[in-house]
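Read through the structure below, which is laid out as structure tokens, and then see the notes.
The complex is shown incomplete by one protein chain, all other protein chains being positioned as in the whole.
Coming up: chain A.
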Amino acid sequence: MEMETRDNDVKRSSGQLESSPYINKIVAPGDIVLDLGQLSIPTLRLGGGLRQDQDLVIATKAGRLKFIKPNKVWVEGSQKRYIPSLDDVVIGLVVDRRSESFTVDIGGPVYASLSIFLFEGATRRNIPNLQAGSVLYMRVVKAHRDMTPEVSCVDAMGKASGFGQLKDGFVFQCSTGLARALLSRPTCPVLEALGKGLSFEIAVGVNGRVWVNGDSVSTIILVSNAIMNAEFLSAAQQQLMVQKLLQRVQ
């Protein structure tokens, strides 16, 4: 019985959020997006670009307000600069190594810190050997605007699940909008088209860093340039571009 009422609550709250006039609309910094006093929502998860001021949810950057059931809301824009927010997957560079943590550049306004224990199977005796300049795939576990962000190389269960060092390959920077597009489902057309013709590995961080690895240098160069060029192309244009590139190589 209790479960049922909770389910109903969730349904009602997500319905309320869906019907909010700002969902899927462009918002600007300072826009009051939601008034929690008028909604009966048990929990609301705010993503990047939103700030809570008592009962009000206010946008802090320009972009489209996105919503995912049951209760996640965030602003999706395209920027060169990345502002860390909780649960983002990011690609960062090790800048410095300290006794208890690594300093990592994740492209934000300040460096993030990565505890040496937040690796799979890491103990005080078994510290991962990372040099300055190593590339890591991580997730943000603490993001507060007045504090250093914290990142982790394990998931909530303490397993690596894909996080960790990215060896070899090529890293490039793109806008946060393109990174989001590459991560979105269904698969981004440019990746779809490239995947049909070539075999390569890719890791995308929402901070706009993309890592590509493949069998040969030319594959990596082709894939990375195709992705960088895809930002302002339509789906059909992206496919056409990839086809042309593949023809040139073969």
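Remarks
FYI, contacts are C-beta pairs under 8 Å (C-beta built on N, C-alpha and C of every residue); 3 or more make two chains touch, one makes a residue touch a chain; residues count from 1.
Just so we're on the same page, contacts and distances are computed from a predicted model.
Look at the chain that isn't drawn here: its UniProt entry, checked against "Queuine tRNA-ribosyltransferase accessory subunit 2", "C-CAP/cofactor C-like domain-containing protein", "Replication protein A C-terminal domain-containing protein" or "Protein ECERIFERUM 7", names it "Protein ECERIFERUM 7". Residue A:Q131 is the one among A:S19, A:T43 or A:Q131 that touches the chain missing from this view. Touching the chain that is not shown, out of A:I23, A:V171, A:I202 or A:L246: A:V171 (per the contact rule at the top).
The omitted chain makes contact with just one of the residues A:I202, A:I221 or A:L246: A:I221. Within chain A, the residues in touch with the undisplayed chain are 93, 131, 133-135, 166-172, 211, 217-218, 220-222, 224-225.
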